[in-house]
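Every protein chain of the complex appears in place save one, which is left out.
Labels A and B are assigned to the chains in the order they are written; within every chain, residues are numbered from 1.
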Amino acid sequence: MLGATGWFLDNAWLIPIIPGVAFALIILIGKRLPMQGSELGVASMAASLVLSVGAAYQWIQRVDDAGGHSEAGTLGLIAGFGRSLTAAQEEGAAYVQPVIRSWTWWESGGASFGYGQHIDGLAVMMLFLVAFISLLVQIYSLEYVRGDRRYTHFFAAITLFSAGMLVMVLGENMIQVILGWEIMGLCSFLLIGHWWEDEANSTAALKAFLTVRVGDIGLLVGTSVLFFGANDWTQENLGTSGFTIQGLSAWALSGEASETVLLWGAVALFIACIGKSGQFPLHTWLPDAMAGPTPVSSLLHSSTMVVAGVFLVARLYPVFWEAFSIPDVSVNFIVVIAGITIVISALLAFVQDDIKKVLAYSTVSQLGYMMLGLGAGAWLPAVFHIFTHAFFKCCLFLCAGSVSHSGSHHSFDMKRDMGGLAKKMPITAGAWIVATLALAGVFPLSGFFSKDEIIDNVGHNGYEVFMYIALFGAFLTAGYMTRATYLTFFGEPRGAAAHASALEAAGAASGRAGASPQNDASGHVPSPGGAADPALEEGRASAGQVGVSPLEDRAVGGLSSEEDDPADPALHGELATAGLAHADHGDAEHHGPHESPKLILIPVCILAFFALTAGFTNAVAFGEDWEQFKEYVEPIAEASDLEAAGAAPRASDLEAAGAASVRSGSSILNDASSHSVSSPAPVQEEGGEEEHASGCGYTAPEEGGICFFPAVSHAEFEWSKAALSLIVVGIGLVGSWFVCVALYSKRSRSLVGLTQRLAPARWGYNFLWNKYYLDHLYEQRIIRSIAHPIARGANWVNQNVIDGVVNGLGIGGRKTGGWVYRNIDQRVVDGAVNASGAAAGGTGHALQPVQSGKVNQYGALLFGAAAVFAIVLVIVNV
Amino acid sequence: MVPVLLAASEVNVALNVAFGVLAVVMIGAALFVVTTKNVVHAALWLVIVLSGMAAQYLLAAAEFVAVSQVLVYVGAVMVLFLFGIMLTRAQIGAEGNLNNPGWALGIPVALLLLGVMGWAIIDLFGDQTIEEAPGGASTQAISDQILSPYLAPFLAITFVLLAAAIGAIVLARKD
Partner (left out) sequence: MFAVNFFLLAAVLFCIGVYGVIARRNAVLVLMSVELILNSVNLNLLGFSLINGNIDGHVFALYIIAVAAAEVGVGLAMVMLVYRNRRSIALDDLSEMKG
C-alpha cells in the first residue's frame, strides 16, 4: 500500500557515518592536507546535508502517499517543506510508519542491543537542521579560526560533534541515543576547552562536562528503568527490545505500563535533559561554555548539544505524556522547571556585559520555551521552535563572532569594546537585527510563528499560569535583546571598537601634520562629523524601522580609508584587549573595526534569511495550507494495526510499514481547528473545549491496535491572541529602545556644547569622557532603575536562596557533626578506635621485622604460608 | 613412588621411558638453574629446561603448544634474558654472591611444598592411567576454542601484551 520509501530514507544512517569517517580522516591525515583538514569537515557536512535534504524530500512524499495522495509535491520554500497539501488529513490519515532499520550490535543475557535508524518527521527535520547549521558554522570557522594552532583539531572535534548529534537524532534505540549524547558531551568538552592554555577556558570546559554529567546519570537510570519496565511488553507485542524508541512509545501509550515505572523513568530522563539543555538548576554551565570559540558556541546553542535534551523529550514524548499526565493537569514537573528557566535566565541576560553571555542566557530562556511547550502538550510548536530558534540563534552567535573578529579585537565585552558598530559592519548589524527581531517574535519573522504558537497552546491546554509567564518572558526577551543590540551596534564606539579612532586622535594630538587631517576626515567615528549620527539613529529607531542601507552607505568611506591607515604596533598591542591565544592576525589590516570577510558574512546572511523566512513553513496564522510542519513532522496519532506495526520494526524493510490503520472508534484527526476529536466522523468544531474523551494518549488503544504518538491538541490561531503577545513584544522592544535612546540623547544634549567648544584635535578626550558617562548612565538608569532590581533579585535568588539551602544544609550538617563529635565520637568511638589503634600498633611493632623489604623473604613467607595452609586443609579434610 | 616413573606393564613403555629421561634431564637442569654461580650458565640451563618442557608437551600430544613454547620461550624469552644479563653487566664468569644471605630458608619451604603437593597428587591420581596418548589436539580445534568460547580472555591477552609492550618501552627508555 505504501512502500514509497526511497534510497535516501533507507540509507539515512549514512548521514552520521560520513562526518564520523571525516573525523577519523581529519585526525589521521588532516595536517597534511592543503587546508589542514578543514576541507574534509566542510565536505562531510555538505554531503550530510545533501543526504538529509534527500531524506526530507522522500519523507514528504511518503507522508503524501500515506495520505492517499501521490501527486508530485512541489518544492517550496525550504528544502521541500513548502508543499501545500491539506487533503491528506480529511479522511483520517493513518499513522505514517517511521522508516526503521536496525541491526543487532551485540546480545547479552537475552537482551539484544541494536543500532539503526528511526526516521520520521522529527528526525528528518533535525537531520536537515543539524547538517545545515553545521555546514554553515564550519564554513564560518574556516575564516574565524584561521591560523589557530589547533586548527585541524578544531575541525576534527566539531565534525565529530555534529556526527554525535546526528547519531542521536537518528537513534533507533536508547543505547544509540546515549551514544550520541555522550559523544557530544565529550566533544563539547574538547571544544569549549579549545584554548585550554587559558585556565578559565579549561575550567569552563570541565564545568560544562561535569555539570552535564550530573544529568547524564539520569539518562542511564531512566533508560534502565524504562527498559526493565517495557521489555516484556515490547518483546511480546512488537518483537523489539525495551530500548527501542518505537517500543517505548507504544508501551507508554498501551495503557499497560506501570504508572510508577513511567513516572520514575520520565523523571530520570528529564533530569538528563535539565543538564543537557541547561534548564534551571543546571543552567550554570551554559554561560561559562562561552569560553569556547564562537562557532562552537553557535553550534552548541543552536542545533546541537543543548537541543539534545529537548529533542529527547520530543522523541520519547509518549513516555512523558503518560508519566506526567500532560493532558489532564495544569502543572507538572516539566513546565515548572521550564517556567522558572524562562524568567530567571531572561533576567540574568540583562546584567551581562559579555555579548555571548547575553546570547547564552537567551538560549537558556528559549530552551525553557521549548520545554514549556513540550511539558504543556504543545509538541508541534515546541519542535517548530527548535527549528526556527536554530536559525536565528546561530545567526546571532555568528554575528557576535563577526563583531569580535573584525570589530572589537576578540573582545566580547559590549560595554568596553563595542558600540556604534552598525556603521562599520553594516551587513553584520543587519543580520543581527533581523535575528534579534526573529528571536523577539516580531510578526512576520520566524520566531513569531513558533513562540507565539507555544504561548498560545500552553494556554489552550490548560496551563494558563505558564502562558502568562511565557508572555512575560517574551517581554524580557525583547528587552534584553534590544539592550544588546543597542550596546553593540549603536551609540558611541568604545574600547576596541573605537580603536582606530583613538589611534587617529593620538596622531592628531601629537600634531602629525601629514596624516592627521586625512585620517580625521575618514575615520570619523565620534568626530564632529559623527555628532549628527546619534540624532539620525534616534529618529530612525523611534520610527521603528531598522534600516541597513543608510548605514551601509555611510560606512563605505570609513571602511575603505581605514584599510590603509598606518599601523602602530606598539599602540596596537597596548590597546588590544584580546588576550586570546589566537590573536595572530596581521596587524596591518586589523587595526580597527571593519566588516568581516566573505566567509564569515555568507553564513551569517544565509542564516539571517532563514531567520526571516523559516516561520512560513508552519505559519498557522495563514491557515492550514501553511502548516507544513504539522503535516510532515508531527506523527499522526492513529492506532495502527498490531501485526503490521509489529512486523515493521524488525523487518527493516518498509513494505510492511503500510500499517493499515484500524478503523475503530479511536481514530483521531489532527485538524487545525478541532483538537483530538473523539468521534469517528470528524466534525469541524471551532476550537471547542470538548473533553479529550479517547484516542491515543487518552485511552488505551483497542485490542490489536497500537499507538505510537499521543493525540496532541492544537489551539486555534486567533489574531486577537497573537495580538496580545505581539503587543507585549512590541512594548518590550520599543520600551527598551526608548530607554536607551532617551539616555543617549540626554547625554548628547549635555555634550553638544562641549563637543562644539572643543577643538577637533581634542575629541579623543571627549570620547573617553563620553564612554565613562555612557557606562555611568547605563548603570544608573537602565540597569539600576529598570532591570537591576529584578535581575538582582534573580541573582539574589541564585546566590542566596540556592546557596542558602546549600549553606543551610552545610551548617546543619556541621552542627549535627559537632554534637556527634562531642558526644559519640569522642567518648564511644574514640575509645574503641584508640584501643584498636593501640592494639594494631603493638601488633605492627611486633611484626615489623617481617616487613624486611626483601623480596625473597616475602616469597618465602608466601610460599611457606601457602604450604602450611595446604597442610592444614588436608588435615582438616581428611 | 614405585610405579610412577618407569615401570608399568599395561601402559606404553616407550612413552614412559621417554618421559622419564626427559624428566630427569629437566629436573637436573632446573636444579642447576637455581644453584649455578654463573648467570649466563643459569640462562643456558634454563634453555634446556624449557626445551625439555616442549618435548614433554609433545608427549602430551600438544603439538601447537609445544611449538609455541619453542618459539616464545626458547626463541624470544631466552634472548630477552640474555640481553637482560648483558645489559645489566653481570659478570660472565663465576660470581660469588648470587644467593641471598638467607638462601637456606628456601630449602625447607620448597620441600614442604613438594611434600604437600606430591602427597595430594598421588592421593588423587596415583592409580590413574592415560590409556593411550590421544591423537592430539589439532591446531584447528585449538583455534576454534580460542576464537569462540575463549574469545574474551583472548582479547584481554592482546591488551595485556600491548600494555606490556608499551610499559616495557616506557620503563626501559633512556631519557
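Some observations on this one:
We take it that a residue touches a chain if its C-beta (ideal position, glycine included) is under 8 Å from a C-beta of that chain, and two chains touch if they have at least 3 such contacts.
Remember, predicted model here, so these are calculated numbers, not experimental data.
Hidden chain, full complex: it touches shown chains A, B. Of the residues in chain B, those that touch the hidden partner chain are 3-5, 8, 11-12, 15-16, 19, 23, 26-27, 30-31, 33-34, 39, 42-43, 46, 49-50, 53, 56-57, 59-62, 64-65, 68-69, 72-73, 76-77, 80-81, 83-85, 87-90, 95, 97-101, 103-107, 109-111, 113-114, 117-118, 121-122, 125-126, 128-130, 133-134, 137, 141-142, 145-146, 150, 153-154, 157, 160-161, 163-165, 167-169, 171-172, 174. If you put the missing chain back, the residues of chain A touching it would be 844, 847-848, 850-857, 859-860, 863.
By our rule, only the chains that are shown with their structure count from here on.
Centroids of chain A and chain B (each the mean of its C-alpha atoms) stand 63 Å apart.
Of all residues in chain A, only 854, 856-857, 860, 863-864, 866-868, 870-871, 874 touch chain B in the complex they form. In the complex of the two chains, the chain B residues touching chain A come out as 100, 102-103, 105-106, 108-110, 112-113, 115-117, 119-120.
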